[in-house]
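One protein chain omitted, others in place.
Chain nomenclature is as follows: A and B, assigned in order of appearance, with residue numbering initiated at 1 for each chain independently.
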Amino acid sequence: MCLAMPAQITKLLESERALVNLGGIQKEISTALLEHVTEGDYVILHVGYALTRLDEQEAQKTLGLFAEMMQGAATT
Amino acid sequence: MKYIEEFRNADYAKTLAKAIAQQAHPGKHYRLMEFCGGHTHTIHRYGLPSLLPGNVEMIHGPGCPVCVLPIARIDKAIALATMPDVILCSYGDMLRVPGSGQQSLLQAKARGADVRMVYSVDDALTIAEQNPNKEVVFFAIGFETTTPPTAYVIKQAEKLHLTNFSVFCNHVLTPVAMDSLLQMQNVTTHPSSRACEGSPKRSGDPSQARDDVREAGSVNLDGFVGPAHVSIVIGSQAYETVSQKYNKPIVIAGFEPLDVLHSILMLIEQINDNRCCVEIQYTRAVTREGNLRSQMLMAEVLELRSSFEWRGLGFIPHSALQIKSAFANFDAEKRFNLPETAGVEHKQCDCGAILRGQKKPSDCKLFAKVCTPENPLGSCMVSSEGACAAVYAYGRAGAHA
Partner (left out) sequence: MSETKTLESTRIKRIIGPKLNIKQGCIDLSHGSGGRASAQLIEQLFFAAFDNEWLAQKNDQACFSIKAGRMVMTTDAHVISPLFFPGGDIGSLAVNGTINDIAMSGAKPLHLSASFILEEGFPLSDLQKIATSMATAARAANVAIITGDTKVVERGKGDGVFITTTGIGVVADGIMISGDKARPGDKVLVSGYVGDHGVAIMSLRNNLRFSTTIESDTAALHDLVSHMINAAPSLHCLRDPTRGGIATSLNEWALQSQVGFIIDECKIPIRTEVASACELLGLDAMYVANEGKLLAICAPEESDSLLTVMRAHPQGLNAAIIGEVVHDPRCFVQLQTSTGGMRMMDWLAGEQLPRIC
């Protein structure tokens, strides 16, 4: 029920705001809901607010799992 | 688009679909509810039903804040918009929802009301700052994902000493709604309590939902695909009580099609193993604790309503939020005299049963005949993530409605 997507922080601005890049689109958003965020982090964006940092390691783990499953299926 | 496209990979989708088909026991029928309307949209937009085996059925849940908002609340929003010197700011989703008399905010705008679409609640604040002689009201809707920005902006409005900004708060809660849904499952068919034939369905009637359930019979759900972004805010622990109480596994799924397929696989594995717990598939964004800052903000500015009406589910206690009295200046319900209306639903509309997962859109007599996205008679057709709208737009070709 909540359209949200990952975007990368390209520049931190004052007053808990930041610029993000989503596939070439630039947008100014609020980081007020996050404790700590740095340039280069990926965040999940909803209605102009970053809800959380995206854990890139976990993302790679999940994708790795899919790759493993595909390999496993190919060899059976 | 990083971290989006990788999770739409067709080869991985095939692999996951194959694994689901292998894990699903041929003799068993798996009834899984995706609670969140966004997941309903993902499922249909990517044609996922065509990838699932016939004995894995996705049942659409009530997690569509547009769909569950009662007509009476929409009427109040329209009343606000038509008040002199009021600017009503709303997310795009709500603009086309008809209230009583089939009038929507968009139609009120066409007749001269100052209704402005905003992408973020911040924009409503900016409009208030730029229009000191107008009253700016923000029409707040959404589950827990959308609530923290509303809470934050109310605090900002206080910091800025704004005297012309308020919020019409309709934020609703997820785990309570899940509990209510599962509670209704436990109600059995009782002939003596059938609803009167031919009487119009009234929203605002707490017994109506119970009667509908009795008529339709109970629905058996085997597990939940849990909401992605609500869970970022409230954490997976928020579901543990309801999971244990009703012995239903819940897997918190990411938003992309591979996430949903993966979660379905995880649910099937739990069901097969007779396990029942809350698992996180969306590990890249969801933690057990959630976003504490957001939770604190919400607790500071908002409090539980004793009861709130959900379209199709009736009155559910402690299922929605209102603005605390400390911030009463920013509460549109306290600032304005809003009319009490009793929205009347079309008597043949099955949205209630559909929202509860008891019926499919194609079971409704009105679906795709009289009730269409151009002429929505019920809430499930109005929002693009409503079960009926999603099936109408995406699913009419296959036998997956």
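Keep this in mind: a contact is a pair of C-beta atoms (placed from the backbone, for glycine too) under 8 Å apart; a residue touches a chain by one contact, two chains touch by 3 or more.
From a predicted model like this one, the values you see are computed outputs, not experimental measurements.
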item	value
Omitted-chain contact residue, chosen from B:Pro257, B:Gly357 or B:Gly378	B:Pro257
Residue of B:Ala19, B:Leu32, B:Leu48 or B:Ala108 touching the missing chain in the full complex	B:Leu48
Residues in subunit A touching the chain absent from view	1-3, 5, 22-28, 45-47
Absent-chain interface as seen on subunit B, which is shown	1, 4, 8-10, 13-14, 17, 37-38, 44-51, 64-66, 91-93, 95-96, 116-119, 123, 142, 146, 257-258, 372-374, 383-385, 389, 392-398
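Note that only the chains that are shown with their structure count from here on.
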item	value
Of subunit A, residues touching subunit B in the complex	1-6, 8, 22-23, 30, 32-35, 42, 44, 46-49, 51-52, 54-56, 58-59, 61-63, 65-67, 69-70, 73
Touching residues (chain side subunit B, partner subunit A) in the complex	1-4, 6-7, 9, 11-12, 15-16, 18-19, 36-38, 63-65, 91, 119-123, 142-143, 145-146, 148-149, 152, 227-230, 232-233, 254-255, 258, 262, 281, 283-285, 291, 293-294, 297, 385
